[in-house]
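Only a single protein chain was left out; the remaining protein chains are all shown in position.
Think of it as A, B and C in the order they're written, each chain with its own count starting at 1.
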Amino acid sequence: MTGPSFWGQAYEIGRKDMRVEGRSGEVLNITIPFGAVALLLIPLAIGIDRPLIASVGPGMFWVVTLLFGMLVTFRHSATETVANREMMVLLGMDPAAQFVGRVSASFLLLLVFEGVLAPLTIVLYNPDPVSGWPVLLVVLLLMAIGLALIGTLASGITSGLRSRNTLAPLLVAPLSLPLLVGASQTYEALSQESSILTPILLLVAVVLGLAVVGVLTARFLEEASR
Amino acid sequence: MNRHRILGLSALVVIAIGLYFGSQAPLDQLQGEYTRIMYVHVPSAWLAYLSFLVTLVASILWLTKRRLVFDRVAESSVSIGVFFTALALMTGMIWGYPVWGTFWDWGDARMMTTALMFFVYVGYLALRRSIPDPAMRATRSAVLGIVAFFLVPLSYLSVLIVRTLHQGITVARPDSPIDGEILLALLSNVGAFTVVYLTFMSLKTAIARGEEELEEQSAAVDATPAGAAITAPNLEKVRDV
Amino acid sequence: MTRYRWFVLPAIGAIVVIIGWMVFLSLGENLVYYLTPNEAVEQRADFPDGERFRLGGQVEEGSLMETDNGVEFTVSDGAHEIHIVHVGAPPELFREGVGAIVEGAWDGDVFRSDELVVKHDEQYQAPEDEGHPYEVPTDA
Partner (left out) sequence: MPSSPLVQLNDVAVRYGRVPVLNSVELEVPAGEATGIVGPNGSGKSTLLRVLATLLRPTEGRVSVFGTEMGRETAFSIRRRIALIGHQPALYPQLTLRENLVFVSRLSGHSEERVDEMLDLVGLAGAKHRRAEQSSHGMQRRVEFARVILTKPDLLLLDEAHAGLDREAGQLVDAVVENVRSRGGAAVFVSHELDRMLPLVQSTYELVGGAVIPGGSR
């Protein structure tokens, strides 16, 4: 009996992850409210200065997406026990397909995360409107893919370690710098009406590079996690 | 003479040459004596990039060839790279204060990317410390060694991507806008630092190897299989305690 | 590795093209993180009084004046000149003729700044009027 193809496997993994999330509601009930609280606290911390709050709004949104969104990508370590991973290996699972499946699920959840917090940021911070804002939707998309890739890689690298709860964020936060730079540069370019091509291409290059590394190293990480 | 001594002595010689050129080179018309910080700052940054490139290559080689020597090289190179990244950051701050008027500029992409590069590789060393099994440690840190390298070209090219206070790419361009003698002094110091790197690498990998052998010896003494370490519980005593 | 070649090779190709393109692009134009006086004047409408931005240009010879709490000078890019009123001590290397970047906002026709840094470009040149290249100039 041959199992499903690469994409079939990735689909099954992603579907399973989404279903587990649907049951536990970790992202919807915990991570999103947590991020929303952060968005509420920041203006209090920097003082009630309306123009200032409006100008930091987009930046704060990216930071909150990065710091809280990465929690979304660390969900796996709790549900994927060693027994579950071993079972999947013995079912003929391709580790790269598993990686793709996990990243896809995290990507969808991060889109939900951004989809809730982005309107909230606009309402709370009232940032200056920029022309060509539909481009920001592309940036949101690329940010979600990139963060899902980095987070999944980092949780693979640190899975099962005692220090993983602190180590994984330490790895993710600096590594997502290119995403942050790309995202904030795009916004800046839009507000100054200069070329957005360079930051967008930077995001695309980073996402592609991470995907290549993730797919090629999945097998080794799988082997080193048992 | 062993390898370490030859490397160490040649490092001393090239450092002396670098110091000579550095002290003889003319000063930049604007920066004056502060030009000379460049002869430490630029080679340090170069070594940081070089070390992490070596780590990248060694990490890939570990994953494909499975020889422990590649893991030792990867780890040693990160330790040295982290040191020189810190040195580049610190000399940069010392240089930046009189020249730009600030130790740290939040708008400068080169500073930010380099600082975050530093933290990722600090994380690399932290990761190694939290995995006891050598093979697992080598594999996982190899993956991180590959992923973390993303920040290296980003840091180098950041002056191109983002609006920054740092000067653009100076040396590696066809119409290099740098005075010939300043360039000579800079390149001789880059060369000297590279020999220092090789010396450090030779010593650090030897230390890593020695540590492994030491562990091996202590393991040979304590070669009881895991299960045989357990003896029968003293039931009589347990009842009476 | 051959299993994923269909994805890995095009992806790596795309990355190489993007990076090469970015390098090519930036060697041509100089990316800076400030507006030149010319840009600042052209985009005057986008930056109302009080709206902060960064402005960079050459400090005009003969324009530098020390004030009680800072300096006043004029920056120019050849096309336009803008008068700067800066509050705070300037960095040590700040003098006439250097490139400077200030951060602040328009106030009518003057630019009021509270951050001032000296921008050094990638030109490393010995003083032009030096007789002997090894002769170290004494710091004034």
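Here is the rule we go by: contacts are C-beta pairs under 8 Å (C-beta built on N, C-alpha and C of every residue); 3 or more make two chains touch, one makes a residue touch a chain.
Here the structure is a predicted model, which is why all the values come from computation and not from measurement.
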Exercise. Who touches the missing chain here, A:P33, A:G92 or A:G132?
Worked result: A:G92
Exercise. Which positions on subunit A touch the chain that was left off?
Worked result: 1-4, 9, 12, 16, 19-20, 23-24, 79, 81-84, 86-94, 223, 226
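The criterion applied here is as follows: only the chains that are shown with their structure count from here on.
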Problem set entry | Chain centre separation (subunit B, subunit C; CA means) in Å | 31
Exercise. Subunit A to subunit C: how many Å between their CA centres?
Worked result: 35
Exercise. Going by the touch rule set out above, which residues of subunit B reach two or more other chains?
Worked result: 161-162
For this session: Enumerate the residues of subunit C that touch no fewer than two other chains.
Result: 19, 22, 25
For this session: Can you check the complex and tell me which residues of subunit B touch subunit C?
Result: 24, 26-35, 38, 97-102, 105, 107, 153, 157, 159-165, 167-170, 173, 177-179, 181-183
Problem set entry | List of subunit A residues in touch with subunit B within their complex | 150, 153, 156-158, 161-163, 167, 170-171, 173-175, 177-178, 181, 185, 198-199, 202, 206, 209-210, 213, 217, 220-221, 223-225
Problem set entry | Footprint of subunit A on subunit C - complex, ascending | 1, 3-4, 7-8, 11-12, 14-15, 18-19, 21-22, 25, 46, 50
